[in-house]
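There's a structure below that I have some questions on.
A single protein chain has been omitted from the complex, and every remaining protein chain is retained in its original position.
This part shows chain A:
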Amino acid sequence: MSELKTKILELLKEDARRSAELIATMLDAEASAVSQAIAELEQEHVIVKYAAVVNPSKIDEEKVTALIEVQITPERGRGFEGIAERIYQYPEVQSVYLMSGAYDLLVEVQGKTLNEVASFVSSKLSTIDAVLSTKTFFILKKYKQDGIIFEEREDDHRLLVSP
């Protein structure tokens, strides 16, 4: 990927609402080149979508999230891909990672209640043939996600004017 695109991605990951003109100024590039690069990144599905990062504790609606370690038997020829796909198709599943170490897939599942998540694991996840075992860990609080700290704090303690 070109250096320009890499830098554009960095700036958009910080704030997706930055305009092409602003980014062009920040990077000392032509606005048209930046617009073009962003369009390409979108077409190539490098930029998948522009979504807001929401602090879950600020939302009244109760949600329960669990991380589930899943051990599976890989399929001949396809390895983990087929099983992973069967799992990530469920809307309850927020994320799926293939892991090194003691288990194979790390699955993040969200539901309205503890029971709902537990029953998803027992009726949907554990029943997949290739799944050997699952271990469920409920998330109690999110402090930081994707590099963003949720706790609000006053961040500028500087004097208003200084030499």
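Please note the rule applied: a residue touches a chain if its C-beta (ideal position, glycine included) is under 8 Å from a C-beta of that chain, and two chains touch if they have at least 3 such contacts; residues count from 1.
We take it that contacts and distances are computed from a predicted model.
Missing chain, UniProt protein name: "Aminotransferase", from among "Aminotransferase", "Putative ABC transport system permease protein", "Carbohydrate ABC transporter membrane protein 1 (CUT1 family)" or "NADH-quinone oxidoreductase subunit H". Between the chain not shown and the residues A:3, A:62 or A:156, the one that touches is A:156. Looking at chain A, the residues touching the absent chain are 11, 22, 25-28, 155-156, 158-163.
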